[in-house]
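Apart from one protein chain that is not included, each protein chain of the complex appears where it belongs.
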Amino acid sequence: MNTPRASLKHKVYRFLDLAEPYDLASKCFDFFLLGLIFLNLIAVALETVDSLFEQYWIWFRGFEIFSVVVFTIEYLLRVWSCTIKQAYRHPFWGRLRFIFTPLALIDLLAILPFYLPLLSPQFRVGRALRLLRLFRVLKLNRYTDSLKILGRVLRLKREELILSLFVLSILLAIASSLIYFAEHQAQPEAFSSIPEAMWWGTITLTTVGYGDVYPVTLLGRILGGSLAILGIGLFALPAGILASGFSEELQARKAKKRRNQTQVCPYCGKVINND
Amino acid sequence: MNTPRASLKHKVYRFLDLAEPYDLASKCFDFFLLGLIFLNLIAVALETVDSLFEQYWIWFRGFEIFSVVVFTIEYLLRVWSCTIKQAYRHPFWGRLRFIFTPLALIDLLAILPFYLPLLSPQFRVGRALRLLRLFRVLKLNRYTDSLKILGRVLRLKREELILSLFVLSILLAIASSLIYFAEHQAQPEAFSSIPEAMWWGTITLTTVGYGDVYPVTLLGRILGGSLAILGIGLFALPAGILASGFSEELQARKAKKRRNQTQVCPYCGKVINND
Amino acid sequence: MNTPRASLKHKVYRFLDLAEPYDLASKCFDFFLLGLIFLNLIAVALETVDSLFEQYWIWFRGFEIFSVVVFTIEYLLRVWSCTIKQAYRHPFWGRLRFIFTPLALIDLLAILPFYLPLLSPQFRVGRALRLLRLFRVLKLNRYTDSLKILGRVLRLKREELILSLFVLSILLAIASSLIYFAEHQAQPEAFSSIPEAMWWGTITLTTVGYGDVYPVTLLGRILGGSLAILGIGLFALPAGILASGFSEELQARKAKKRRNQTQVCPYCGKVINND
Partner (left out) sequence: MNTPRASLKHKVYRFLDLAEPYDLASKCFDFFLLGLIFLNLIAVALETVDSLFEQYWIWFRGFEIFSVVVFTIEYLLRVWSCTIKQAYRHPFWGRLRFIFTPLALIDLLAILPFYLPLLSPQFRVGRALRLLRLFRVLKLNRYTDSLKILGRVLRLKREELILSLFVLSILLAIASSLIYFAEHQAQPEAFSSIPEAMWWGTITLTTVGYGDVYPVTLLGRILGGSLAILGIGLFALPAGILASGFSEELQARKAKKRRNQTQVCPYCGKVINND
């Protein structure tokens, strides 16, 4: 186990996986990857601006290749070094199990859109692949807690969320049906069917109110106004549950941070800074 | 009482009414009815999409007949077996009293729209009957607690809701009158009368803001802006009361579920799972 | 003091002013006036619907005369009987002081719009007088607690309301100035001046969003979006303060009602029901 190769693998594993407070190089690498992910998000957005893409397409392409090379090396090193951990110790089956962990799948998804068109010409559908590059944002999971917090909130408030979404969809179905029967004859275009009327229901009860569809008959307006007054509270429930869960998590994190600045690493037993 | 018929009636009653944890068949039947109600809601919505209805009308009609047959059998079995319960013991008067309980009336309403046109040709008004089919959603009452929760919230917060709706309607009346006197001459179409201006008031103070009517004069804009700043809080009150009541109920339910997982059935005295 | 006239005055005073639980006639009269005020509100609104007014103007006029006669008799009886109370004991100066109490002024305002045109032809401005009839809603003050609650909330939260309206107006001034400098050249019509841009600011930051004015330049959109994300919280403050004050009052009222169902009348020393 103490061969130079094992020692190197150990170093690589630590370098990639956990930034210890005194390990400056590992921390820099984390920040570098974090920045690269953000630049990728920005590049995906800016590429869609035609005037920019036409002028700088060579830079966009170059940045894409550079990103994929970095992410590929990172992925391969992770797969190679994962055998350090007890759970993935076996050279083949351990690595296979590691590849199917959520975080490793996200890493694979982040580079796959680039390699697919090289494998077969039938994957050369530019737009759909560009969409897949958005999955790179999930790589943030490893570097920031924001998405973890979101995930924890969703798990914690699961029951309330599902029940409120259930009530909300029944409310939406009833509201849309009522408004459809009230408005269909006056506006056969805008309220052509109940699913069409659900668009009105969603946009009204979330109080967005674009103004592309709205009731014009007396009955429709009375129904629409009453539904708005009573319904917006129920439509704000899922958002409110998410928001309160999020702010609870933020406060819990703050309290925990204050209480407990140092922790023991579950892998190596060393005391690490837990920020 | 122990004749085979009484025993069968007892089985049917239990099968329909209360899913005991070990009674898999009864649970499956509950899920089947639950799914059927949801599919009915979806079918009512999709039928209004002309292109879908023209192509698949035979399927829609078939599904409607199938649903009504199932709901009719369920209804008849419920009426037949209700005499098991002490309160409806009498073969005739007991059943009559059962028929006029809210849940039984809902079950009747769910099937009536189908049978009415068969009774008399004057009920062949397609659209109104389709609307009545929406009442089938109330059958959910028996299978989920969502509507019960809504009902309990409305009962619990009755006083606050009525008082806030009262203040809100006075506010709406005053706001609409003021804006009518400010805007009537500049926009005789959009603000043709105070009831017409109430549509503006409702849509503005709920912050929906379609943009179909809005003040254009200086006075109207100052009034409208001030009313919006001060009024949206009061218009959010009924929705807020409903939402807070709803989330209180959700938490109370969660706490109760944790505290008390098993309960005694009020009918048969057996310990049942209360989820 | 015990002459028949004094006794009658005493009865009238009690009849008008305080509904004692066992005094059915006084309670009925209160409900009658309450209903009359509401019908007046509805009549003011419906009169502005031209088609209704043309057809039923004789009924509207009749109802107006009937209302004014009732309110006038009520007002005269109140002024006559007010000397019962210790504070307005003097036949002339007491009554004069009574006339200038807020509640009596409201009663006067409610009937004045009818008598003014009879005094001088220069007051025959129909529309403005109809607006004055809205003041009749303030008479509700005597019969329901809703407006009293609103008044108490405004008094209780005075300081927070003023401070938040102050911050809000500075925010509105800055936001409108910034958007004016960003959008003036692109949209000289919609953003013709900073006061004009304040209309945009109010409608955006209250999240009403009619869509009659919105930024179209890149800078204007970035400014508008950022202001919306950060500003809607501050714009919701006055409304939130009002709403929370209102619901605090509602709960306090509920608690007080439960705690203390009976109270001693401050005028006559009798125990009265305080609902």
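Order of writing sets the chain letters: A, B and C. Residues in each chain are counted from 1.
Here, a contact is a pair of C-beta atoms (placed from the backbone, for glycine too) under 8 Å apart; a residue touches a chain by one contact, two chains touch by 3 or more.
Model, not experiment: these values are computed from the prediction.
Asker: For the full complex, which residue in A:Phe29, A:Phe60, A:Tyr75 or A:Phe246 touches the chain that was left out?
Answerer: Answering carefully, the residue with contact to the hidden chain is A:Phe246.
Asker: Which residue from A:Ala104, A:Leu168 or A:Ile229 sits in contact with the chain not drawn here?
Answerer: A:Leu168
Asker: Tell me which residue among C:Ile99, C:Leu138 or C:Ala173 touches the hidden chain in the full complex.
Answerer: C:Ala173
Asker: From the listed residues A:Ala45, A:Ile73 or A:Ile162, report the one that touches the chain absent from this view.
Answerer: Candidates A:Ala45, A:Ile73 or A:Ile162; residue touching the omitted chain: A:Ala45.
Asker: Of A:Val137, A:Leu156 or A:Ala186, which sits in contact with the chain we cannot see?
Answerer: A:Val137
Asker: Among the options C:Leu16, C:Val137 or C:Ile241, which residue touches the chain absent from this view?
Answerer: Checking each option in C:Leu16, C:Val137 or C:Ile241, the one touching the absent chain turns out to be C:Ile241.
Asker: By the contact definition given up top, give the residues of chain C that touch the hidden chain.
Answerer: Residues 159-160, 163-164, 166-167, 170, 173-174, 176-178, 180-181, 184, 192-196, 198, 204, 207-211, 214, 221, 225, 228-234, 236-237, 240-241 of chain C touch the chain absent from view.
Asker: Please output the residues of chain B touching the missing chain, sorted low to high.
Answerer: Answer for chain B: residues 207-211 touch the chain left out.
Asker: Residue-wise, where is chain A in contact with the chain that is not depicted?
Answerer: 41, 44-46, 48-50, 127-128, 130-131, 134, 137, 140, 144, 146-147, 149-150, 165, 168, 198-199, 202-203, 206-212, 235-236, 238-243, 246-247, 250, 254
Convention: only the chains that are shown with their structure count from here on.
Asker: When you average C-alpha coordinates per chain, which one falls nearest the overall C-alpha average? Tell me, please.
Answerer: Nearest to the common C-alpha centre lies chain B.
Asker: I'd like the Å distance between the centres of chain B and chain C, where a centre is the mean of that chain's Cα atoms.
Answerer: 35
Asker: Counting in whole Å, what is the centre-to-centre distance of chain A and chain C, each centre being its mean C-alpha position?
Answerer: The answer is 50 Å.
Asker: Could you list the positions in chain B whose residues touch two or more of the other chains?
Answerer: 198, 207-211, 236, 240-241
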